Structure formats: structure tokens, C-alpha cells
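With one protein chain removed, the remaining protein chains of the complex are shown where they sit.
Right after this comes chain A.
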Amino acid sequence: MEPFRTLHSRTVVLAQQNIDTDQIIPARFLKITHRMGLGRWLFADWRYQPDGNPRPDFILERPEAQGVQVLVAGDNFGCGSSREHAPWALTDWGFRAVISSSIADIFSNNAVKNGLLPIRVDAGFHRRLLAEPGSAVSIDLERLSVTLADGTTTVFPLDPFARYCLMNGVDELGFLLGQDEAIARFEEARS
């Protein structure tokens, strides 16, 4: 995982509320045993026509979305199924952060483990981002802040451990494996 400290990008806006993980990547694309290349199927049912050709008016197909690393979504992003294929598809497409007023628990957990930063902002800041698609944002993980072009800044909550792992590009398994003795003691005490 690449270390994540700052990010400067324009935004792509999907203003719908309650975007569930079935929309992020439909179930028919889960019949795989690897995790590569899923960006092609990101938002597949919104993005492609029945004949398989992309819809040119869908935001991810538009020229201004290319290379964008920040997705701004409506309230309660990532609800539903626990499929980690959702953050795999988002990161494979190129997103490194998702901003919403609320983000579902399992999705948030899955996101940070894949270098995708879930950013929860207050309703006012959220409304502004939704109303200004393509706006430039600067994200600073050290300060846990999002700053707009006019200097407006907000801070967001993030678990300190998730932040540490993202900033250093380390995964959580290493930490857990380091708990081996404590786990063995726990098992011993219960048996």
C-alpha cells in the first residue's frame, strides 16, 4: 500500500443518497478469485448501456472525471453488502478518497484497508461539495483536513490507527500478528 499524506484533486460528484455496494459493483462481478481490474465494472449498471457500451453522459465516462481521485457522494454511502470488491473497484478506477456526510461501517472498514480514505464531513460542507462538482480539494491526512480553493477548511474524524496505517502505507495484519503472545495468553486463560 502506498503511503497517503496529502492529496490534491478535483472531485467527481454522485449526489444520490444511500449508494449501496450493489451499485458500486453489482453481484455478477463478484465471481472472481482475485482483486485486480475491477475499476472497469465500477458503477456498472449506471455506467453501461444494455448493449455493453458506456453511457457518454455518465460522470465517470466524461472527460472531466478522468484522473480525478476524490468521489463526493450523497448521504449514507456504501450501505448494504460487505463486499470488499466495492473499495477494490473504486481504488482500481483511481479514487483515493470518498467524501460524504455519512459512510456505512463495513464499507469504511474495508476502504481504509485498501488505501481509500473515507471522509465524513458536516452537512454544510457536504452541501457545498455536492453543489460544486469538479471543485479542487486538498486533503491533508496529518491535519485530517479538507480545504477548498477559496481556503474554506473542515476537519474530519478518522480512527488514529487507520490514519497511522494509511500515512505509513502499512497494513493492519502486521499489527495483529504482533499480538501473538497476548492471543495465546487469552486462549490459554479460557481453555
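Annotations
By our rule, a contact is a pair of C-beta atoms (placed from the backbone, for glycine too) under 8 Å apart; a residue touches a chain by one contact, two chains touch by 3 or more; residues count from 1.
In this section, contacts and distances are computed from a predicted model.
Per the UniProt record, the absent chain's protein name among "3-isopropylmalate dehydratase large subunit", "L-lactate dehydrogenase complex protein LldF", "Na(+)-translocating NADH-quinone reductase subunit B" or "Heme exporter protein C" is "3-isopropylmalate dehydratase large subunit". Note that of A:Q16, A:Q66, A:T152 or A:N168, the residue touching the chain absent from this view is A:Q16. Contact with the chain that does not appear here is found for just one residue of A:T11, A:Q69, A:T91 or A:N110, A:N110. Summarising the interface, chain A meets the missing chain with residues 15-18, 20, 22-23, 26-28, 30-35, 45, 50, 74-76, 79-84, 87, 102, 104-106, 109-110, 113-114, 130, 159-161, 164, 171-173, 175-177, 179-180, 182-183, 186-187.
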